[in-house]
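The structure under discussion appears below in the form of structure tokens.
Only one protein chain is missing; all other protein chains are in place.
Each chain carries a letter (A, B and C) given by its place in the written order, and its residues are counted from 1.
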Amino acid sequence: MSQLRALVLVCTLKPSPAPSSSELIGRQLLDELGTHGVTGEVIRVADHDVRFGVSTDEGDGDAWPGIRARILAADVLVLATPIWLGQPASVAKVVLERLDAELSETDDQGRMSMTDKVALVGVVGNEDGAHHVVAECLQALNDVGFTIPATAGAYWVGEAMHKTDYQDLDERPEATGKAITAAAASAAHLAKVLRASPYPAP
Amino acid sequence: MSQLRALVLVCTLKPSPAPSSSELIGRQLLDELGTHGVTGEVIRVADHDVRFGVSTDEGDGDAWPGIRARILAADVLVLATPIWLGQPASVAKVVLERLDAELSETDDQGRMSMTDKVALVGVVGNEDGAHHVVAECLQALNDVGFTIPATAGAYWVGEAMHKTDYQDLDERPEATGKAITAAAASAAHLAKVLRASPYPAP
Amino acid sequence: MSQLRALVLVCTLKPSPAPSSSELIGRQLLDELGTHGVTGEVIRVADHDVRFGVSTDEGDGDAWPGIRARILAADVLVLATPIWLGQPASVAKVVLERLDAELSETDDQGRMSMTDKVALVGVVGNEDGAHHVVAECLQALNDVGFTIPATAGAYWVGEAMHKTDYQDLDERPEATGKAITAAAASAAHLAKVLRASPYPAP
Partner (left out) sequence: MSQLRALVLVCTLKPSPAPSSSELIGRQLLDELGTHGVTGEVIRVADHDVRFGVSTDEGDGDAWPGIRARILAADVLVLATPIWLGQPASVAKVVLERLDAELSETDDQGRMSMTDKVALVGVVGNEDGAHHVVAECLQALNDVGFTIPATAGAYWVGEAMHKTDYQDLDERPEATGKAITAAAASAAHLAKVLRASPYPAP
């Protein structure tokens, strides 16, 4: 079996090199996937000229087709997003809208293009909103064909209306660390079994 | 102008006399409304035999018609609910479903039955979920005719995956106190102006 | 390999023998699972005295422990729910709250109690709300350990503000039929591969 691959799409609103808590949790998930033999890369979406739209290629320099090729090459997609007003970041919504195009795409066996791929969600915010962000992301990713491993959402948020960022914590909170460990272990297992036993053609 | 009235519906899963963090934030909102001359009462829904359904009266001892009469007599409705799995409590959903019946009810001017009433939402949880609970409750309450004053959601939640209840905190967190103050002030003002200037008949 | 089993929990607000569109889509999903060798049963939750709560057993005649035993015996859980005000039915929320207790339960290998189980969601409404209901249900089910197969939400809703029930349609709409077929096929496959290759102990 060839190497299992992961892709982390970081959906912070800020381009590099601004520090990003979303990138931090995304990288932590990737590191943990690595302990299960799933290796990969991180793309910060705001560093690329990804257009608004619901097609696979909006043309004219659209950076999405390049990112889409990375998704197609991956077994595990990690969507890492901040929370704003209790909801997923607009950049995450851009990614999900671009994935809407996959509803019309099939592979060479006539299966949905994202079949056999596994999705995780990493969420960070100063306070409140993680469960809902996980819900929005998992539903949309599952709609377009991703399989969701047990306990696929890993998150940190502070107490109500607090202001601290995940990246400014002195250490990784134990509960978030456990959630990252569990999500990565589930995803790695599921990606392996789906590689060995792919979904049948319809 | 006669006294403005508030009704707090507490949607904890537990009947009295079990202590309830939802009841606590509900009473805090009611106390704060009192400083603006809006007085009222608290009903813990789980203490009453409210049936599942989407009518104004499910018959056979259904306790909803009695609660509905209290809502009709109030100017401000406060829905106070805990968070479970990042979502509103089932008891809050029972209340909203019973209010669904109001979509078919009109007052003697042909207006929706809940016209001129103002709604607030109080939310508590050990961790995460308040914004989404507010969203669910406000949308449903607004659908059936309630007006939503500025900053209508007051909440407390702890840090991610923490276990402390609101009622077990040593003191009321300052940010939650400010949110309660702001929500109550908005609601009292809006209830007053709608009493003085009701929505016109359609 | 022993027979794979499915359990459909129907979350209509009405007890039997009232006709239920949720039960209809639940049975259609079960029939389709049967074509893949996954057989099972349907429980209408409102027929049983399931208590509000977040424990595995609220005592004193609570019907949940009996239903929980059926869930533990199943490989595939189908949650079938109507939509009210664009949101999951309160009965579905009762089920999810009872499953919240599983966050503290482990099997004899120290894994979460729902590990290796697969979840589907069937949703029906007169109009609008299915995607969000799927989101709420999948997030909560995934939180407590269920794995979500590709395209796990099957639904029907009518055009905006229309009044027709799913069970009163002249025939099953083609798109909903395809969604049922796809969801069942995914779930059956995933249940099989997880039976053969269970998640490892943490």
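What we mean here is this: contacts are C-beta pairs under 8 Å (C-beta built on N, C-alpha and C of every residue); 3 or more make two chains touch, one makes a residue touch a chain.
Treat the numbers as computed from the prediction; the structure is a model and nothing was measured.
Of the candidate positions C:Gly40, C:Gly53, C:Pro82 or C:Gly129, contact with the unshown chain belongs to C:Gly129. Which of B:Ser55, B:Thr106 or B:Thr151 touches the hidden chain is settled by the complete complex: it is B:Thr151. Of the candidate positions B:Thr56, B:Thr106, B:Asn142 or B:Thr164, contact with the hidden chain is made by B:Asn142. Across A:Leu4, A:Val91 or A:Ala179, the residue that sits in touch with the chain not pictured is A:Val91. Taking the complete complex into account, residues 13-14, 46, 52-54, 84-91, 93-94, 96-97, 100, 136, 139-140, 143-144 of chain A touch the chain not shown. Looking at chain B, the residues touching the absent chain are 112, 114-115, 131-132, 134-136, 138-139, 142-143, 145-153, 181-182, 185-186, 189-190, 192-194, 196-197, 199-200, 202. If you put the missing chain back, the residues of chain C touching it would be 85-87, 127-132, 134-135, 155-162, 173, 175-176, 179.
Just so we're on the same page, only the chains that are shown with their structure count from here on.
Of all chains present, the one whose mean CA position sits nearest the global mean of protein CA atoms is C. With respect to chain A, maximal separation of chain centres occurs for B (centres as means of Cα atoms).
Homomeric contact chain A/chain C: same residue numbering on both sides for over half of the interface positions.
Note on chain placement: the centre of chain B and the centre of chain C lie 29 Å apart, centres being C-alpha means. Mean C-alpha positions place chain A and chain C at a centre distance of 25 Å.
Across the assembly, chain B contributes residues 85-87 that each touch 2 or more other chains.
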